[in-house]
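Please find one structure pasted underneath; my questions will follow.
Note that this complex is displayed minus one protein chain, with the remaining chains in position.
We call the chains A, B and C, going by the order they appear; numbering starts again at 1 in every chain.
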Amino acid sequence: MKLKNKKWSLDKFMQIREEVLKQWDTGAEVDLEDAIEYHKSLPEQKDMSKKLIEAKEEKITLTQPRAGVALIDEHVELLKFLKEEGQADLLPTTIDSYTRQNKYQEAEEGIKQSKTEERSMLNGFPAVNHGIKGCRKVIESLDAPVQVRHGTPDARLLAEITLAGGFTSYEGGGISYNIPYAKDVSIEKTIYDWQYVDRLIGYYEEKGISINREPFGPLTGTLVPPSISHSVAIIEGLLAAEQGVKNITLGYGQCGNLTQDVAAIQTLEELAEEYLSEYDDIVLTTVFHQWMGGFPQDESQAFGVISWGGATAALAQATKVIVKTPHEALGVPTKEANAQGLKTTKQVVNMLKDQHFMPNGVLEKEKEMIKKETKEILNRVFELGKGDLAKGTVRAFEAGVLDIPFAPSKYNAGNLLPARDNNGAVRYLNHGNLPFSEEVINFNKEKLEERGKDEERDPSFQMVIDDIYAIGKGMLVGKPRT
Amino acid sequence: MKLKNKKWSLDKFMQIREEVLKQWDTGAEVDLEDAIEYHKSLPEQKDMSKKLIEAKEEKITLTQPRAGVALIDEHVELLKFLKEEGQADLLPTTIDSYTRQNKYQEAEEGIKQSKTEERSMLNGFPAVNHGIKGCRKVIESLDAPVQVRHGTPDARLLAEITLAGGFTSYEGGGISYNIPYAKDVSIEKTIYDWQYVDRLIGYYEEKGISINREPFGPLTGTLVPPSISHSVAIIEGLLAAEQGVKNITLGYGQCGNLTQDVAAIQTLEELAEEYLSEYDDIVLTTVFHQWMGGFPQDESQAFGVISWGGATAALAQATKVIVKTPHEALGVPTKEANAQGLKTTKQVVNMLKDQHFMPNGVLEKEKEMIKKETKEILNRVFELGKGDLAKGTVRAFEAGVLDIPFAPSKYNAGNLLPARDNNGAVRYLNHGNLPFSEEVINFNKEKLEERGKDEERDPSFQMVIDDIYAIGKGMLVGKPRT
Amino acid sequence: MEKKTLVLGVIGSDVHAIGNRILEEALTKAGFEIINIGVLSPQEDFINAAVETDADVILVSSLYGHGEIDCQGFKEKCIEAGLEDVLLYIGGNLVIGKQNWEETKKKFLDMGFDRVYPPGILPEEPIADLKKDLGIKE
Partner (left out) sequence: MEKKTLVLGVIGSDVHAIGNRILEEALTKAGFEIINIGVLSPQEDFINAAVETDADVILVSSLYGHGEIDCQGFKEKCIEAGLEDVLLYIGGNLVIGKQNWEETKKKFLDMGFDRVYPPGILPEEPIADLKKDLGIKE
């Protein structure tokens, strides 16, 4: 495995492919020619790339839930319900956690127990075990584009099966589906494995089938500063483009401060366009994730959090919004709760679709700082790789130049401490080894000192913990009780 | 009845008072000296004026529901629930519709039937029938300030009884509780009757008891342009101040466009401060009403509308927000639904309390136009009254210089047609006889022409109807289906 | 064909004026002669207007929850006034609180109303029913 950011030859791809398809029985079913034909036979309204391009042109924000259960019929029923009752524009298929760890035997056990217990014992749809036929049954039963959403470090076989199965969008990336989702898988390995996935999609593109690719924006989902997730999103976007991916959706997880969140979505698109300008025919869209951290247990309060996420997505004009449910604090939601989250979001998004967040001085400053921070990180990544982004990324994680807060991976430095400032925007309390300039460091420091002064305490890990709990307790900024 | 805007002598007040107290048996119970003593005995946390002043200083937005049922014990139980489960900061007592029309005999019948049926047959609390003792039982059972909310053209006896009963805030006014709430009561009569109410509160002020007064901001609640409700609010504020009222909360009903709504709350306070500057020691606060028009029947969608109202109230920094419930489309809500609306709102208000809407050019323009429109109306009102605001108001309604859209009163010209522009802000499609300058007329016209062009139809009454239904159908602007 | 005449109004102490105005607009467009007595209308005003105009239908709105009290004895008074053949329609938020709709409907049918509508319906529904009940061909 010699990692570099260079489009794989078809030979290399096909060689590795042989091994990949042997990882589980169902791999043998995959035939790329048949898959291309199958995609050509699908009606337009099942094409994620097209749907996203339309939404971008119309400047509307589409809604998409998360959802997946163990068995095929129940999964179809669930998605139909979310489309009809929840008015979802785009559909997901969330993959179960065993499949994410390539534990297909355990997934098989989960399918068996789900049949016996007559309820889903898995937290998602085990697509590899269900194989191409199972996937196509899902696609054919639904009247909307369906995306694979998961959290799989080695997602090669899953990609082969679901794409041949008719899915038109694939989430993840070598960083975003490793660092927050694994404990001891090297970055080198996951970038390599995701080059495979991107090369596969590049192959589909060459054959005229555009598959949408979405790096996972929110990472660990809690207090991730925009410049961290932007850096990762842009790296994964570039790595995907190099392998021939054309339709890319970059993501960001809501922090909660409106100005920062709008600035984040705008800079994400602006920066990505700049960095990706060397690739032709790339179509960029954005996805906004409603708050991914701790939720209030009370459903009414949860509706408030969900709505605020919907409002922010619309005001920021994200191309789509991933929706939470009023059961968020309690685990996997019922289909009714899932539809509720969608309907609330749709109401807000529709009411705000003709309203825009206007530049106001503060927005520009926020955008300027996000861009500065992101560029300082990315410049160093390129430096470390001596111009090669893949190598640079591996070295940047070793050096803590890329670092994701609260991540489980041992390949992550874990030096960062983020905290909210007095207006709820997420800042760096400790920026670890991020290669920041004095200006950036001071900007963050001043913002947090202002809050510390207001709360009469020094910014500390306790402040971070207070912030982590705050939204669940009905606040944004975790101020100490007075 | 010689109407003029001049503080009543105590003699005049006491003379009329004799008749007022005879309107229903319970009037005989009222003893002003005893009432003053009673208020002095109440703990601080039941004082609405104080609570609002604190909130204004802390720049937070307090939550308040609407609620009232026929019987005392059930009413107390309801309000306790909204305080404890719903975390309401301020409490209401909504008065039933019979009492609002001074039909105390019918209210008595409603109380009787409510006892027999063991459910409330009235849509509010018949405070006059329950008398001072009944009111005091409510006040003593609750640990928050309680306001009387109603819709009563002649609210004199109701004021005497509820204020002596310990309520510390009183909603309404001679315009806002007439034009939207009556069919054939003259403005002259209601302004006169509300001078009585304000003089009564002025009397309390003289004795050291500050009662909060709140003109009813939203009027007919649907597509009321800010300059209409501002004109009425400022007139009622001035009339109240003349009679000695000191603690005044001015209201505004959400239109749905964030910029317009923030501009409305800010200009309401700024204009009122300007007009009221001749009176000493006035404390002004603002109240923002979540959308008062048609709601979606679906509860999840309703949560979206409620949240957006909460978000706007917080971003506009209104002193309090009046909260809707997920049952809004279905009539009087259960206490659980009422608490749900409160909790959703509180979550959003708390998450946004440290965020502000910043000037962005568009906000300033919106504020400028609202101020211009309001001043053009008020200037003409003063002119028509030859300097006397009370007389001017009567003549202005006759001349259609004051005019409220969709109002039932025959004393209202009813010439206005409001409609949304392309961003959802409410504009004048037909400004009737409002004394607007060319600049104002053209501004409104251009905004609506822009929308008409976009929708390929001329602005018309059908557009107004589409807008009235739009939020109930999940949109803000009532665009024709394509 | 001659236009059918409808008396339209909001009963009791109810002041909800907007739906009333939209309903007038929609019914007029649909070809009916509308006598709109507006909000805050007691039973007597509906009956007097129907007698004076020889109306075919009385259409009552009630949005504020007191409909149950306000409509007691309405059908009986119509019969006394010689309006036994006039159709009685009612719609809105007819009771206090969120109650079982079927029960509410039955309650008003038992009181002598011919058609009962829940909150939130569009004018198209009663218009279609009116045409059916009055034998109007499209």
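The definition used in the following text is that contacts are C-beta pairs under 8 Å (C-beta built on N, C-alpha and C of every residue); 3 or more make two chains touch, one makes a residue touch a chain.
Computed from a prediction, not measured in an experiment: that's the story for all the values here.
Just so you know, the chain we are not showing touches A across the whole complex.
For the options A:Leu21, A:Ile175, A:Val305 or A:Ala337, the residue in contact with the chain missing from this view is A:Ala337. Contact with the undisplayed chain is limited, among A:His75, A:Arg100 or A:Arg420, to A:Arg100.
Contact with the undisplayed chain is limited, among A:Leu122, A:Ala159 or A:Leu276, to A:Leu122.
Listed residues A:Gly237, A:Pro435 or A:Gly472: the one in touch with the omitted chain is A:Gly472. Here one chain is not drawn; of A:Gln23, A:Gln297, A:Asn360 or A:Asn433, the residue touching it is A:Gln297.
By the touch criterion stated above, the residues of chain A touching the omitted chain are 69, 96-98, 100-101, 103, 106, 109-110, 113, 119-123, 151, 180-183, 220, 222, 293, 297, 327, 329-334, 337, 406-408, 461, 465, 468-469, 472.
Keep this in mind: only the chains that are shown with their structure count from here on.
Taken together, the touching pairs link the chains end to end in a line with two free ends.
When every chain is reduced to the mean of its C-alpha atoms, the one closest to the centre of the whole protein set is B.
If you average the Cα atoms of chain B and of chain C, the two centres end up 30 Å apart. Taking each chain's centre as the mean of its C-alpha atoms, chain A lies 54 Å from chain C.
Of all residues in chain B, none touches 2 or more other chains. Multi-chain contact residues of chain C (touching two or more other chains) are absent.
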